[in-house]
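Working notes for the structure below.
Here we show just some of the chains, and they stay where they sit in the whole.
Should a chain be cited, it is by its letter among A and B, assigned in written order, with residues numbered from 1 in that chain.
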């Protein structure tokens, strides 16, 4: 084989790789678009009027996740599944955003922490790497931490909207999350950095609860509800 | 004497060609420099207008200030007219980097004034509609066809977005000082408006120009400050029945009036 033949042959490899990346990039762009649409729907919960509409908004989001699943299904066809990590960087960012959105919608519906399994199911992907396109544990955790910071905003805005009991529930939830994270031996930098931000969210929510309790607002509303 | 180059050597076609290049390049560079200078002027006057507008929240007759701001912005508009004059017949993107800081600051100022007057976001079209200039050349004006006397300047969507992104910082400042002035409506209005802008920007996300993504963080911070301010107002106001809230503020003003010694 001459040098020229050898290089023509190599060019084949390189072109194929570039084509794959190009394909992936395109699908990822559509995913990002859908993720942004979901975000826009969910962000309305921060508006005073948005609190009553949580159920309808969640329903709307659940529908949009159908689109996400279709798009991810499309993504899966673009590369051999065993090479997940070769192209990981392309979808890592959007996958974390989607994990956050799934976690947020589940929280709004049930006030519970979404499991990795649930996120995987919502996105139509796997938990175990061997079974196919999956959700890396780091990406799941990153999504959860993004939600934590959204929840601290929600605690503040709940009060503005006159809902004085939600912050207490958020506070308990976030504290539990914090304990969970303290079990982890985080090394990898971006996750560690995000986790450091959680401390501020915890503190912020505690101050909201404080403001409510010193004015007797939390209890007041609770007993009003009880009656 | 042997001569290997230089002015004398103008018979060489290469040298002749390069003399043309020299002029073309110098002309372009000089124009660029003039635009940079105009942009700096636009920036400074726009900033001063913004400062002036912040005074509006603490005076009872804001009309005088709004009038003054309009006069200032008319001055800025004239400067932008000079920029447009420089760009006449040029591709504006060729010199964009020279004047983009000034134009962004102008968008910030003009949209701030517009918010104060109309409580809404000025659109790109409205801004551009104001940047139509009539050419006021002495004497030769009547010789020209009517179309040639009109000069327009088009703010790009990017510059508009970047200006609006900075506007949010000013709105945040305005919100905080409204609270400080005992104004309890403005903060809630502002928080809704800022949330809408924020949601708009996050809808655009990373599809916009790179500089916009960079400003998203600051925008989020500003929104957070405004939301916190509304929260604090709500929490404090919660301690008395709602209908008494306005009374409290007006009585407070009454309370401090005598001490101020003015009016």
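In this section, a contact is a pair of C-beta atoms (placed from the backbone, for glycine too) under 8 Å apart; a residue touches a chain by one contact, two chains touch by 3 or more.
Remember, it's a predicted structure, so these values are computed and weren't measured experimentally.
In this file the complete complex is built from protein chains present as A x6, B x2, though only one of each kind is pictured.
By definition in this document, only the chains that are shown with their structure count from here on.
Per-chain Cα centroids separate chain A from chain B by 35 Å.
Note for the complex: chain A touches chain B at residues 32, 36-37, 39-40, 43-44, 46-48, 153, 156-157, 159-160, 162, 208, 211-212, 215, 217.
Of all the residues in chain B, the ones that touch chain A in their complex are 191-192, 195, 198-199, 202-207, 224, 227-228, 230-231, 234-235, 238-239.
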